[in-house]
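With one protein chain held back, the other chains of the complex are shown just where they sit.
Note that the chains take the letters A and B in the order they are written out, and that residue 1 is the start of every chain.
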Amino acid sequence: MYALLILVPLASSIILNLLPKGVNKRIAFGLSLALSFLQALFIFFPACPVWKTGARTLESVFRFNFFIDNLTSVMLLCISIVVFVTLLASRKFIESGEKRGSFINVILVALIGMNGAVLTRDIFSLYVFLEITAVSSFILIALDKDILAFEGAFKYIVFSAVASVLMLAAISLLLLLTGSTDFNVIHALFKMQPAHNALVILAVGLFLCGLFIKAGLMPFHGWLPDAYSSAPAHISVLLAGVVTKVAGIYALIRIIVSVLGFTAAVQSVLLLTAALSVILGAIASLTQSDFRRMLAYSSISQVGYIVLGLGSGTALGIAGAIFHIFNHATFKSLLFVNCASVEKQTGIRDMRSLSGLAQRMPVTGVTSVIGSLSCAGIPPLAGFWSKLMIIIALWMEGYRVYAFIAILGSLLTLAYFLYLQRSIFFGKLNPEFKDIKEAGFALTFPAILLTAIIILVGLAAPLLLEKQIFTLNSIWGG
Amino acid sequence: MVSAIFITLLFITGIYCIMASYNLVRVLIGVEILIKAVTLMIIVVGSACGRLALAQSLVITLIVVEVVVITVAVGVVLGIHTHNNSLDVRKVRRLKG
Partner (left out) sequence: MSLDLLIYLALTIAALWTVMTRSLLRSAIGLALVSAILTIIIFRLNAPLAGVFELSVCAGLIPVLFVSVVSLTQPYTHQEIIERMKSMFTRFRFLPLIVIAVGLALGLLSLKPETSLPLPADGKDVRFVLWHLRRFDLLGQMIVLLTGVFGVVILFKERKKSG
């Protein structure tokens, strides 16, 4: 049934291109928006009869064996939300119809790639779908064809290709060790291997290196700020919100938890890299003057939190990590949407030459405050709960130094967001921005939607944690 | 394990090429050498552990993916060339990392 998540976007992408241009122009945007919305509905109501009848006819031809657990559902939900928001935001940025058509083609392929990567249960198929996601994001970054975008895309291509090669080398070593590429087979056979076997260590090391590059963790982050800051403003919402999360973090969690399993060495590598990313990412973002680069470094720091949660190796830590993925997808997309509207209205990305915009752009100002506070982990908002879970998990496992690092990182996060807020939105309004207006429905609606999600999830977190997240323990059994 | 040694050498050659080249096309050639090394590795592994059919089907998929990645990369390189009129990496480093 989950095959629908891949086949329906694929079919609609092909049909859209077969239609005559005039029809395509009119329905492409609405159709893709509807697809991402339907995906969210699908996650909430998987038992709805509408999907079931559709799936039954298809399943006679396309019978795939998917990996479905709560991590998958959370990721699929994040993907649908962020793709929805990106599509809405793109409305403001792409004027010409032809360009919008090609944008929608590529974003649908990216959607298929991410869904496939999340659903598959085979390490080689994971590679194939990660590569689809990566190729479509190269194209999306270079969509505007300015020189910076091309350079950012090239850097991303080279880093991503090296990461893929490392992953493939690890996959072939796993094939040598176990004779299979299926998650479950490898997981079962891996328990029997002696952990000190040189090939096992090499395979795990190569896999971790590749995924760290794709996730942009700190020693391997070279491409990430460039790719985020050189992409078109609405694309960086997609990149920061889900693409690197699926390509790096989801794959990392899945490979560690469901395939390779925890060992002491893996845990210490994860914790060390994550702590480095949390602290250095936060410090690097304090020194930026371009707000998109600041958010990119902030992404590195937040990804560090997710990996800290994973590195704790307990159910609570992993649940916290997954919750933080969801929160990061919402608040970071919100902040990038806000940046997009500031950029669209003023044409400036340097924080030093902006001030007092909250008076002219109240919606953007208020929503960005909420996004920043959630990112810094201020109590009633969603970001607080996930960070709390991660810190408690670290503390309970005795990693007290790492727990302190996480708290310190949170303070640094608050510091750089206060700096961002003060320099862009508060203070005296610069007279040259007297006539700036709000960016319009296409950018304020996604901002309000994401803010509502952040606040609601934050308020309902205790309930959600009982009902949803802790059932994530099921991924232990898998 | 003669093949393992030569696969390692190919990896070293590719990585060195990516790091030391000043030309965008040559960086891509380094990436290609790396992919060649990994292709060889999968086939050697497949024949070593008796999963040659699986290894072959993986390699076929890998080759298709490789072609698409290189094509898109070539498009990006051409785009850089139209703006900069040069393929030199040193003129590209406007992004600081």
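One rule holds for everything that comes next: contacts are C-beta pairs under 8 Å (C-beta built on N, C-alpha and C of every residue); 3 or more make two chains touch, one makes a residue touch a chain.
Since the model is a prediction, treat every value here as computed from it, not as a measurement.
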Among A:143, A:278 or A:390, which residue is in contact with the omitted chain in the full complex?
A:143
Write down which of A:179, A:205 or A:427 is the residue touching the left-out chain.
A:179
Chain not shown, touching residues in chain A:
6, 10, 13-14, 62, 64, 102, 105-106, 109, 112-113, 116, 120, 122, 124-125, 128-129, 131-132, 135-136, 138-139, 142-143, 145, 176-179, 189, 192-194, 197-199
Over the whole complex, note the residues of chain B touching the chain we left out.
1-6, 8-10, 12-14, 16-17, 20-23, 25-26, 28-30, 32-33, 36, 39-40, 43-44, 46-61, 63-68, 70-72, 74-79, 81-82, 85, 87
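Following the convention adopted for this analysis, only the chains that are shown with their structure count from here on.
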Which residues of chain B touch chain A in their complex?
11, 14-15, 18, 24, 27, 31, 34-35, 37-38, 41-42, 45-46, 48-51, 54-55, 58, 61-62, 65, 68-69, 72-73, 75-77, 79-80, 83-84, 92, 94-97
Of chain A, residues touching chain B in the complex:
124, 128, 131, 134-135, 138-139, 142, 145-148, 150-155, 157-158, 161-162, 165, 168-169, 171-173, 175-176, 179-181, 222-223, 225-226, 229-230
